[in-house]
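Shown here: the complex without one of its protein chains, the others still in place.
Letters A, B and C mark the chains in the order given here, with residues in each chain numbered from 1 onward.
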Amino acid sequence: MAGSSFGKIFKISTFGESHGKAIGVVIDGCPSGILLNEEIIQYDLDRRRPGQSRIVTQRKEKDQAKILSGVFEGKTLGTPIAILIENEDAKSTDYDHIAKQFRPSHADFTWDVKFGIRDYRGGGRSSARETAARVAAGAVAKQVLAHFGIEILSYVSSIHHLSIEKDERNWTANQVDANIVRCPDAALAQKMEDLIVQTRKDGDSIGGVVTTSINEVPAGWGEPVFDKLSADLGKAILSINACKGFEIGSGFAGTRLKGSEHNDIFTMKDGKVVTRTNFSGGVQGGISNGMEIYFKAAFKPTATLMMDQPSIDEDGNEVVVSGKGRHDPCVLPRAVPIVEAMTALVLADHALIARTNQI
Amino acid sequence: MAGSSFGKIFKISTFGESHGKAIGVVIDGCPSGILLNEEIIQYDLDRRRPGQSRIVTQRKEKDQAKILSGVFEGKTLGTPIAILIENEDAKSTDYDHIAKQFRPSHADFTWDVKFGIRDYRGGGRSSARETAARVAAGAVAKQVLAHFGIEILSYVSSIHHLSIEKDERNWTANQVDANIVRCPDAALAQKMEDLIVQTRKDGDSIGGVVTTSINEVPAGWGEPVFDKLSADLGKAILSINACKGFEIGSGFAGTRLKGSEHNDIFTMKDGKVVTRTNFSGGVQGGISNGMEIYFKAAFKPTATLMMDQPSIDEDGNEVVVSGKGRHDPCVLPRAVPIVEAMTALVLADHALIARTNQI
Amino acid sequence: MAGSSFGKIFKISTFGESHGKAIGVVIDGCPSGILLNEEIIQYDLDRRRPGQSRIVTQRKEKDQAKILSGVFEGKTLGTPIAILIENEDAKSTDYDHIAKQFRPSHADFTWDVKFGIRDYRGGGRSSARETAARVAAGAVAKQVLAHFGIEILSYVSSIHHLSIEKDERNWTANQVDANIVRCPDAALAQKMEDLIVQTRKDGDSIGGVVTTSINEVPAGWGEPVFDKLSADLGKAILSINACKGFEIGSGFAGTRLKGSEHNDIFTMKDGKVVTRTNFSGGVQGGISNGMEIYFKAAFKPTATLMMDQPSIDEDGNEVVVSGKGRHDPCVLPRAVPIVEAMTALVLADHALIARTNQI
Partner (left out) sequence: MAGSSFGKIFKISTFGESHGKAIGVVIDGCPSGILLNEEIIQYDLDRRRPGQSRIVTQRKEKDQAKILSGVFEGKTLGTPIAILIENEDAKSTDYDHIAKQFRPSHADFTWDVKFGIRDYRGGGRSSARETAARVAAGAVAKQVLAHFGIEILSYVSSIHHLSIEKDERNWTANQVDANIVRCPDAALAQKMEDLIVQTRKDGDSIGGVVTTSINEVPAGWGEPVFDKLSADLGKAILSINACKGFEIGSGFAGTRLKGSEHNDIFTMKDGKVVTRTNFSGGVQGGISNGMEIYFKAAFKPTATLMMDQPSIDEDGNEVVVSGKGRHDPCVLPRAVPIVEAMTALVLADHALIARTNQI
């Protein structure tokens, strides 16, 4: 049951180790009739790709998506869509020195206990390289959502101590992709970039927050009780490497408001039910209410550092883990398309589930 | 697929409307040989029960658990365990005035859109009454965890602006249950109680944060990629009514640390692998590492207020929702056993899943 | 994961031991807006009920269905439907003598190995009493199918050596229920009844075959590859106690035809695609083609005999299992509503799944 499958109707199954032959994904349950080709998938993969700018890891991977099945004459068949991304720049020798070491705050130790064997090269399957398969699947899910007029906008809203102030989330996709940090506030983005560059020089790393905003989700998506839209989004986002927190709507800050301040009052606008405020974040009782859905995801600083760190090896001996190999001082810019992808997967799944609610 | 099932191997299916005949749960996949009786379940149900103290809702429900199946001579059979809780104090007439109204920040509107029909009495299935079934199931999961020596400690760490400062989470269950707020800091608890009492008088409501700490989880639980322990815990907690945020380990605050400050250094202690710090919150790469697992859950202020609020009805007419019926000014004290239950369900499930990882 | 859940979208979870407090079922995923009440469920339960005629087991159970949740003002809410059937005539003392014995061809031994504990009273959960919960759930599924104009007709087509000859399956429900054997061929039914009566006198048991015919299933239900309609029906039927065989369409006999004899030729009739013959049994490539779906299920002779049989006990000692307690010399008449129920559950599930095939 080792956890690499996701979704209930729009189901994905990802595979691949960081330095194996390939990574990829099989999507089972995508409806037929969706426009799809490799360019559509490549667009998002390029946004996640290593080496795309000077502030991310310099591993050279083209991350070229190949559709192996499920598409015929430019449209989905309703059959499984397999997408393959071959690994190219797998410098496995870079990792010999850590074959038996447990890198601090990495998954080396936990995988060793769990499976009794691990592919130590680049972290094997615990590597964030695995998320390329999610992004590929997410690109397909976005095509499903396009039929509902839904677009997902994720962006970097904070890095370390630098945050967008009074964020009203009225940014455009162009503003997000206008800089290599993917923070739509251009002035702040420059400061963030400088901080990342300095952090790389220091051999250190930093974390931050990605904010996501989705408009046009119709009311009625999300299932009661356990499969609430908020809960499924939470699981999806928290399953991304390095994610340690998730809040939707008013989140933790909302715990300091009174009910009389926090309640979202219903009213009619252009013949449609809306709420005057939106502390609920577009989800009430676990079900979308037609308002903007928004949430935040916290990403811890990357565990890989370009400096010596004490640790132990598989035999319990004290060792020094030295900082070699390639290094991503801040994953936030690349986390943006991953958050979008996981969001799209949840929404596409719930779009289909919602069709079964009424007779 | 309407969302009332949870778990992969230790699976539960809950049922029941707030003012229907009964609520309950069926657990399919509990191993045989677990000690179980109605008293064990009742213990946790009593901690969640309405009317247990002057600061919670005064609905009078005994919440008496009846085990219908799956237990024989005091032990689980390995067959489904059905637990029934009959509804008693269902004053349905209290709700006639809101039969067609959409209460602000409640699920009336979203359920109406989703299903085209709803049991408006007390919120029907969207009522937090449903969580009694979770608590009953959680009590069984706790019995599974007892075989591993695992105890779960949840408590109220903040209400509105009142927070435990420098919380080191070294509290006992007795300290938590020593007061009706379930905040282990006795002095702070008194302030919280006063605030809740005042809020009730104002007809208003307040939210807060529940912190959870679990020791003795062995390393190796949690599946890679999507079914990370952190992600499954997140989904479980975020599925609780009124929960809007979840963070594990360093959470959102961790985004302001550098990697060199945040990394948890491995070392040996008494022949066991431990980490010097625990910003990871006991989960690395989605898998438990044997350290304390801890996380926080944010609960928004209750939507039900004892005051007039503007809204609309099913036909789009403007109406005034008046504050009648019973009222829980702050759900936090009763959220504690619910958070524990959801945590236990996730851990019991992963305890069983982990048995299938190696040949 | 102990196997008491069934279905993908229209999901059921059954519970209960033969001599415990109650048996029942929770249905999660039934769409809202379905007409439902206890009478509808009772109708099918009465057809499965013990003691309904002189040829079935004389256990006295009213099998009174109680709907606990999920229905409001006569219609389903879209929330879980819990149905409870209390056990009444549980003469547990009848079973003390077999508490440690393994009855031949019963599940006593296998359950003992599997769970290390078992409720030996009346076979506990391995008892066919469990199927009452399936019948209750099936009655709900039939209400879903009624929206599509689908009716399921099952009947006894053979008992021991007595078979309907040249069965063209053009019987009515009235013909089936016109006699206590539920064989629509009245003359043959009388012979079957005589054989069952004689077999009871002999303390022996006999098996037979149930045939099922379903018209009006629209083309397009059933998923490719693994979740073929034929495969899901097969699993459903083979999961019924005592069922040892399943064949759809031409089945085993079809292996003696040539392709040129067996192929079903497509043609148009009244503007609809039909096939001239129907060796496919209404399912092609695992998907319904709009023609009659028909299949057969083989039920072995009941394992309980009213005669002495050699066996062993839990300690490996040789014992004599004596024939006491109540006895069903032939399960076929009561198997009819059970087969119908499992068929309805599969079809209702696929009716909903099919809504997600195209964008």
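To be clear about the criterion, a contact is a pair of C-beta atoms (placed from the backbone, for glycine too) under 8 Å apart; a residue touches a chain by one contact, two chains touch by 3 or more.
Everything numeric in this text was worked out from a predicted model, so none of it was measured.
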Which of A:P50, A:P80 or A:G220 touches the chain that is not shown? A:P80
Among C:T57, C:T79, C:N179 or C:S250, which one is in touch with the chain left out? C:S250
Which of C:E38, C:D227 or C:E292 touches the chain that is not shown? C:D227
Since one chain has been left out of the picture, which residues of chain B touch it in the full complex? 9, 29, 31-34, 78-79, 144, 147, 224, 352-353, 355-359
By the contact criterion defined above, which parts of chain A meet the unshown chain? Give residue numbers in ascending order. 1-5, 8-9, 11, 13-17, 20-24, 26, 28-30, 32-33, 66-70, 72, 75, 77-82, 84, 114-119, 124-125, 352
Please identify, in ascending order, the residues of chain C that touch the omitted chain? 1-6, 8-9, 14, 102, 104-107, 109-111, 113-116, 125-126, 130, 158, 160-161, 199, 204-209, 219-220, 222-228, 230-232, 234-236, 238-239, 241, 243-252, 254-268, 271, 273, 275, 279-281, 284-290, 296, 298-305, 307, 309-312, 316, 318, 353-354, 356-358
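Throughout what follows, only the chains that are shown with their structure count from here on.
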Name the chain with the Cα centroid closest to the overall protein Cα centroid. B
Check the residue numbers that chain A and chain C use where they touch, and answer same if over half are used by both copies, otherwise different. same
Using mean CA coordinates as chain centres, what's the chain A-chain C distance in Å? 46
Listing for chain B: what residues touch at least two other chains? 1-5, 8-9, 14, 114-116, 125
